[in-house]
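Pasting a structure below so you can have a look.
Only one protein chain is missing from this complex, and each of the others stays in its spot.
We just call them A and B in the order they show up, numbering each chain from 1.
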């Protein structure tokens, strides 16, 4: 049988021991687990970014993968811990909306509140539930424990507002929601929304008032150094610079307005 | 049988190939090893930070874990290489005091100097003993080699001064020893020392002369943006800001004075 995969997404960074310590806890309970980092560099407490990064990546993992998601500004408070089943995947996370974008993709089959203390460490720190509650829960899932053994099913949970594009008859009003390492400005306008709006007619694309001349299929199609638009790997419209950083060239970041107009 | 775990803690960063190269060496000798990064982002040559991060994390790994610790400003010099057995854990490290905080927790059962050349690579670089001496030693341990086969037991080793809090009748004088990714200012005042001093009486907490109003159980109990004190996941007093960075708000870092007064 294949080793269970536990994929981690946190805001713990890699400078401190926190992510490594969680892995030690997982391996203590599930020695055969295969641990994969999605990222630990979500900006501190940035639940929205975590949610979007998770939604962009989870479906490329094999069925059965367990996602251990710890971006948890409410650590130690009364906010709940959850296990969610979505398709063939399971997610362990605080109940703070970090799973919103995944649930937006696919309705969860079941969501369970983590209440059974035997699946946590004997002492649970009020500042590091990732170590003492969420990592053990993921490890028990990896060992084959059913989510329903770990607590009671719930039917409501926290959600966050995902920035959705506003589609009007003559315009799509979107915004930049992620800036990646290359300085690509990734918007919330997905390809389907764009294609339905365009109907094969001509459109004009602008970011923060700057007109974008080219809609291309990939970076290399644009002249070096020029700003272009394209659909990136998550099928969302992004602004990019071939061989450079659109964020630096345009001095723009998250929240910048992206407009699609007919024309 | 469970795969042996080799957990790495270095100051090699993740930008260069150094940490990856060490892993290649480990897997060449111990193909079944499960490799876990604690961190590679210890500040360059910062033996104290490495020692504290290691002490905060090692006990959360399963028994049998081998720690490969390479923060080594004296690489290539006459300083020795060590294997230490502490409880059910083993540590491979240069003899420069990096294990001091672990040994402070638990007296080592045995410390061996790495002298047997057969457990190193045939050629040992004078600038990268992590690759040529320490990684192979960790791998041989993972294969089941006994530490005593790798050299002679020693009874003395280098130590570093761990900043200990000064406890007086009317005051604890501590300091910030770590600043984590969230900007939490972690002091050297542990919960037991604090509790013994307090005797359930009232105390006042100050950092660098700034009075800290609240002692809370977790971040979320403090008003957003306000500075609070709490015991973090390693049971040391830390200064924090709910939803922010205490380091930024207070403009403080390592070495800042932390005072507990009766009051």
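One rule holds for everything that comes next: a residue touches a chain if its C-beta (ideal position, glycine included) is under 8 Å from a C-beta of that chain, and two chains touch if they have at least 3 such contacts.
Since the structure is predicted, the reported quantities are computational estimates derived from the model, not experimental observations.
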Problem - Listed residues B:75, B:137, B:176 or B:256, member touching the removed chain - result: B:75
Problem - Chain not shown: contacting residue from A:62, A:122, A:144 or A:263 - result: A:62
Problem - Selected residue (touches chain absent from view) among A:85, A:116 or A:180 - result: A:180
Problem - Contacting the left-out chain in the complete assembly, out of A:16, A:41 or A:129 - result: A:41
Completion exercise
Per the touch rule stated above, chain B touches the missing chain via residues 11-21, 23-25, 27-28, 31-32, 35, 44-45, 73-77, 125-128, 131
Problem - Residues from chain A at the interface with the omitted partner, ascending - result: 2-3, 5, 7, 9, 14, 34, 36-41, 53-54, 56-58, 60-62, 65, 178, 180-183, 217-221, 230-233, 243, 245
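By our rule, only the chains that are shown with their structure count from here on.
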Fill in the blank from the handout: chain A and chain B have mean C-alpha positions lying a whole-number Å distance apart equal to 31
